[in-house]
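What you see is the complex with one protein chain gone and the rest in place.
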Amino acid sequence: APAPARPAPGAAPPRARIGLVFDVGGKDDRSFNDVAWRGLVRARDQLGVAITTIEPSDGADREAALRQLAAQDLDLVIGVGFIFSADLERLAREFPTVAFAGIDYAPTGPDQPPPNLAGLRFREHEGSFIVGAIAGLSTRTRTVGFVGGMKIPLIRKFEAGYVAGVKHVCPACKVFSAYAGTEPKAFADPALGQELALAQYEGGADIVFHAAGKTGAGVIAAARAKGKRVIGVDSDQFHEAPCCVLTSMVKQVDVAVFDAVADVVAGRFHGGIRELGLADDGVGFVANADNAHLLSADVVARARALAADVIAGRIEVPSQ
Amino acid sequence: MSGFVASLITLGFLAQVLRIAIPYVLAALGGTLSERAGVIDLALEAKLLMGAFAAAVLGYETGSIAIGIAGAAAAGVAVAAIQAFWSVRLGADQVVTGIALNLGAFGFTRYLLGVRYGQGANSPRFDGVGTGVLTNPISWIAAALVALVVVGLGQTRLGLRVRAVGERPDAVAAAGVSVARVRWLAVLIGGALAGVGGAQLSLPVDGFVAEASGGRGYVALAAVIMSGWRPGRAALWCLAFGLADAVQYRMQTHGVGLPAELTRLLPYVLALVLLAAWPRRVAPPRALGQPD
Amino acid sequence: MTGRARTIHLAVVALLATMAVGSVLMIVAGASPLHAWGQLLRQTLGERQGFGQVLFRATPLVFTGLAVAVPLRAGLFNIGGEGQLTAAALACAVVAAALPPGLPAPLAVLIATAVAFLAGAVVGAATGAMRIYRGAHEVIVAIGLNAIIAGVALWLGNRSLFVGESTRTATIPAAAQLPELGLAGSSASVSALGALGVAALVAWLLARTRVGFTWRMTGQGLDAARAAGLPVDRARVWAMTVAGGLAGLAGAHFVLGHKHAYEDGLGRGVGFLGIAVALLAQGQAMAIIGAALVFGVLGQGGLAISSDVPKEMVDVLQAVVVLVAAASLGRRKR
Partner (left out) sequence: MTAPALRVRASRRFGDCVALADAALEVAAGTVHALCGENGAGKSTLMRVVYGLERADAGVLELGERVDLARHDVAGAQARGVGMVHQHGMLVPTLTLADNAALGHEPVRGGRYDRAAAARALVAAAARLGQRLDPDALAGELTVGEQQRAELAMVAARATRLLILDEPTALLAPREVDALFAMVRAFAAGGGAVVLVTHKLDEVLAVADEVTVLRGGRTVASWSAEVTAAEIARAMIGGEPPPPATRPPPPRPDAAIGLAIDGLVVPGPRGGGVVDVTLRVAAGEVVGVAGVEGNGQRELALAIAGLAPVARGAVAVGGVDVTRAKVAARRARGLAHVPEDRHRHGLVQGASVADNVALGRLGEVGRGALIDRAAVAALTAQLIAAHDVRPADPSARVDALSGGNQQKLVVARELDRPGLRAVLAVHPTRGVDLAASARIHARLRDVAAAGAAVLLIAADLDELLALCHRVVVMYRGALVGELTGAALAAPDARARLGAWMVGATP
């Protein structure tokens, strides 16, 4: 559904026109897309830009949605999700006067992306490694779980980092892992996420990490129902279940979106790939007053130390 | 492997099978009623989807689970009413009508979400029924409805008429019974059942997401066909599908067997193998799909 | 009513119903119907880019529409376009990417297209055979196959076919890529012309050939056709086979004419929408072109006005069109 392109209150003509196309799961998935949406709203309110968004409903629609925005000659068109990578490359070539940005952009070939395309990537495996370590340190059953959305390379990055993190601190721990499916719908099926998580909790896991978008809402619901712990993803998901969200592997998609808009407004937009990891605060974990009752200070200290090791290159985190 | 086997003999597993099966069971019961009356029910998907939507939205707006469930039934009835009007009154092609309703429900739920909440994919979160089976009123409703439909179809006046009307509507008319009225009733009641089944797709997960039905209506229809249009057996087939799903989750969890992309396909492979292995089973109701 | 009068009647009723329901949905969403409809038409039929997008959307719908129409005429329902398209697109992309370099373009396109047709045809044949020789309802079989093919395609992709971190296969060589039509930044490619040609071919097949005649007679009167000695079982399996191939051509359109690779989710929903297209066209091959354009306008128009009205409105409108077609088909049977 649309968000009307309305200017920030009080502002006269918008300083730029920004379009954004969501990934499966859509606005208010309280996860990945939601974070992107927050970044865009902040840009609208603070930078005085006009925004237009589209939530595509199926595969064939996605490219058409980007193209629709590009053809309106907007200043910046953002695709939220790796799935837009190839489409963005092609549209950037076709519409050289429009700036494009891709969140989770994955180059489709050896060539450099066109100069008007900014690819924003995250080192999710690094953040996942840290929450994996937190899980490994916090589990009482020596069994933890992972629920992914669709089984694709991007989500396998989360899984790989997480498993490595668990094993790093607790080599004997068992890690269950499951994926919700084979279609993009796997990111938007909370009923399925709930069942997968319940299967893991009932199998002995006491902490489950999800990288499943809206499907994760079911994972969190399962944790709430079982009184077990869960690790959120992308944004701080603490408030989804204050009883149970141990921490979240945050991914600063909102910052990336906001910065891309700010660059355009300031006239300093440039293409190229940027990869944000632990070192850049592009990914990280949540430890604050909210979850202090779930996350012991020791564990937080260990996690910080591990993060420092990763940043310093002392630990090599696998991405597959 | 042993962890996998052990995980199958737990109460949690049983609860999971039931939880997964409930939408299938209610949809299949509804589909059985409609099809026994001679109306092909390809619109189960739409009824589940609208039921899930209504339960979540009404549950959120009123804060009442009961109103949510009642709303789900009403939404199923609303879809069924269009279906009945088209199939019974206009004599429209029933397969096509069903597919159109599925397409329409898919768009309509997203449209309403957009109009009401400014987003096309999700309804706002609220506290639903949780994951317990015994604490979930839909479980009890489903159990009661299985018994009611089995007894109702086999041993009541309306049930007799429904069974007759799906075979020889002309004979029913000649006996002085209104064929249209019986069909309307069967389709509407079936719609209510499938709608309540939809509630199970949103209330336990505290909200509605677009396409929440996810093809379950078609699987339920497969159960109806494989049961030979008998409600008790259809419910059993649905339990079997729930079982296949649950086993599949556990296989993934314990890393048993195939990669995730393939274990997911277990229920579909099961259905196809059964269809191929048991060629030409029970004949469908003779008047199925005939306008009158 | 004659066939032509009936088709016109259907078109008029469908148009009126679409306008009425669409206007209500627009008003409920707080938009002015006059403005929204104007916007919708202007941005689809009134400008080159929008019209190019309409053509681009209509092209695969012609193929999947035909893929429903052929079995429909032969008395079978093809709801398996999704799986047929996916299998074909994957096979087409893999083979095209592996073609020896230096192959002349027409030959490369021909080979890749033939592979797509064959891959779709195999899936269609399996569905038809399950129906005819095992008595399993083709709708149920096709729904199962759709899911299975999606899963297997992703599995193959993840295992070996996808390049890098993406969910797409290697880009096909330039020789196998279909040129674009050059309509102002739209995605329309010459496959639109291919769709016209194939629709004409199918129309001719149905009207003039022995196999087309057999399909029509089988669909209208299975028992009479069998009693007259027509090979009805074989004909129906063939109808599903050809249908699978036609849906496969939609896969070729996406791979060769648009994405230049297979990627997960390619063409998703197009196989299903083909059902609506075929029904609006009442199974008539040439009318499918018009029906596909109507759906192209609706789809593209929904996107064009999506800042005023939720674009899912058009899904509802497509359903309205199909419902009108359903009512009209039902009457004809009597």
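In this document, chain identifiers A, B and C correspond to the written order of the chains, with residue numbering beginning at 1 in each.
Here is the rule we use: contacts are C-beta pairs under 8 Å (C-beta built on N, C-alpha and C of every residue); 3 or more make two chains touch, one makes a residue touch a chain.
Note that the structure is a prediction, hence the values are computed from the model and not measured.
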Chains in view that touch the one left out, judged over the entire complex: B, C
Which of B:76, B:159 or B:191 contacts the chain that the document leaves out: B:159
Contact with the hidden chain (one of C:57, C:168 or C:216): C:216
Candidates C:27, C:174 or C:228 - the one touching the absent chain: C:228
Absent chain, residues of subunit C that touch it: 208-211, 213, 216-217, 220-221, 223-231
For subunit B, residues in touch with the removed chain: 151, 155-157, 159-161, 163-164, 167-168, 170-177, 286
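Methods note: only the chains that are shown with their structure count from here on.
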Chain contact topology (line, ring, star, complete or other): complete
Between B-C and A-C, the pair joined by more C-beta contacts: B-C
Distance between chain centroids, defined by C-alpha means - subunit A, subunit C (Å): 34
Where subunit B and subunit C are represented by their mean Cα positions, the distance between them in whole Å: 28
Multi-chain contact residues (two or more partners), subunit B: 110-111, 113-115, 120, 259, 261, 264
Per-residue multi-chain contacts in subunit C, two or more chains: 151, 154-155, 158, 310-312, 315
Parts of subunit A lying in touch with subunit C, wherever the complex brings them together: 1-5, 52, 54, 57-65, 67-68, 70-71, 82-83, 85-86, 94-95, 106-109, 150-154, 157, 182-184
Residues of subunit C touching subunit A in the complex: 49, 53, 56-57, 60, 150-151, 154-155, 158, 162-168, 171, 185-187, 258-259, 261, 263-270, 299-300, 303-304, 306-312, 315
Of subunit A, residues touching subunit B in the complex: 1-3, 25-30, 55, 57, 145, 151, 176-179, 181-182, 185, 188-196, 198-200, 202-204, 214, 217-218, 221-222, 224-226, 240
